[in-house]
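Starting off with a structure, shown below.
Note that one protein chain is taken out, while the other chains of the complex remain in position.
Right, chain A next:
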Amino acid sequence: MVKAVKGTLVKCDASIKAMLVKMDEDHNHEFIIEDLDEEHVLVKDSKLAELKQRLQSMMKERLKEPESSDSD
């Protein structure tokens, strides 16, 4: 019998996906419903915003980029 699961499909780079999966593991698997393929994961609707926010802060931590100067 065919099953339909409600959720949000998240498309991202493989590297970003690795970070998402890591975060999921650190939080008792409360974000990801199913790992689909290299660039797609199925995430709980209600957790998407939180996941995005965590990703942003994680990126900020890991990637230090030079501040571009806008003076001219």
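Everything below uses one rule, namely that a residue touches a chain if its C-beta (ideal position, glycine included) is under 8 Å from a C-beta of that chain, and two chains touch if they have at least 3 such contacts; residues count from 1.
Just so it is clear, contacts and distances are computed from a predicted model.
A.B. asks: What name does the UniProt record list for the absent chain among "Ubiquinone biosynthesis protein", "Translation machinery-associated protein 22", "RNA polymerase II transcription factor B subunit 2" or "Origin recognition complex subunit 5"?
C.D. replies: "RNA polymerase II transcription factor B subunit 2"
A.B. asks: What is the set of chain A residues that contact the non-displayed chain in the whole complex?
C.D. replies: 1-13, 16, 20, 33-34, 36-37, 40, 42-43, 45, 48, 52, 55-56, 59, 68, 70
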